[in-house]
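Other chains dropped; remaining ones untouched in position.
As written, the chain order gives the labels A and B, with residue 1 at the start of each chain.
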Amino acid sequence: MRQFSVATQRSEEFVDITGQVAQALAESGLKEGAVLVYSPHTTAGVTINEGADPDVKRDMLEHLRSLVPNSADFRHAEGNSDAHIKTSLMGPSQLIPVSGGSLLLGTWQKIYLCEFDGPRRRSVLVQALAAGD
Amino acid sequence: MRQFSVATQRSEEFVDITGQVAQALAESGLKEGAVLVYSPHTTAGVTINEGADPDVKRDMLEHLRSLVPNSADFRHAEGNSDAHIKTSLMGPSQLIPVSGGSLLLGTWQKIYLCEFDGPRRRSVLVQALAAGD
């Protein structure tokens, strides 16, 4: 089990954590299997999507905001139910296959920590899992 | 592989299954790795979110209902396409890292079975996966 932290800068943003995950994988020594990237938070998730054009991140965040506006009729006293819902829509984790000691991400894929209620210091857990074949 | 069942009480609800998952993990004897919590159903998923304030669950269910109303123009004859869609939005499973024999859930995280077409008896499968580092 490895862990790193990310200081997010905005109320909502996608932070590319691919480099930190690759580093944690290298430290684990795993050659074949998969790597679990896990957010132990309830208002920040993890997704995988395009890293080349920053407008993709922007469009994703903007559209999630329109699907789950924080002005909706929510009861949760902290007033951040929108952040909780967006976290479950993206999911709290992603699992990436590993072969030859490398993350098998596609050409355009990056791993993002999805901040929905920042800025905050967030933890990310990285667990290497063994292949079974 | 362990398995337990949950008798849901309503047409839609989030049932906290964290205790049953922790019990299944203890029985497995796994010390390092991750635990897969899997719903073998197509109208009930699994998510992880806040457990402290019950209004979070309420707001999540309510907002999912507004995003996927069962009054939408669906063709599926059983009339529960909304439940199928919400299941895929939450996902049929979650994977939680394990270290020292414990679930590494964050302070506020609970594991929920998401019932979207109840009440029914639901099964949950729990598979312990080995660390590779």
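Here is the rule we use: a residue touches a chain if its C-beta (ideal position, glycine included) is under 8 Å from a C-beta of that chain, and two chains touch if they have at least 3 such contacts.
Every value quoted in this text rests on a predicted model; they were computed, and no experiment measured them.
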Full complex, copies of the single sequence (shown: 2): 3
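Throughout what follows, only the chains that are shown with their structure count from here on.
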CA centroid of subunit A to CA centroid of subunit B, Å: 19
Interface residues, subunit B side, partner subunit A - complex: 32-34, 47-50, 53, 55-56, 58-60, 62-64, 66-67, 89-91, 94-99, 104-109, 129-133
Of subunit A, residues touching subunit B in the complex: 1, 28-30, 32-33, 36, 38-42, 67-68, 72-78, 81, 84-85, 87-89, 91-93, 95, 123, 125, 127-131
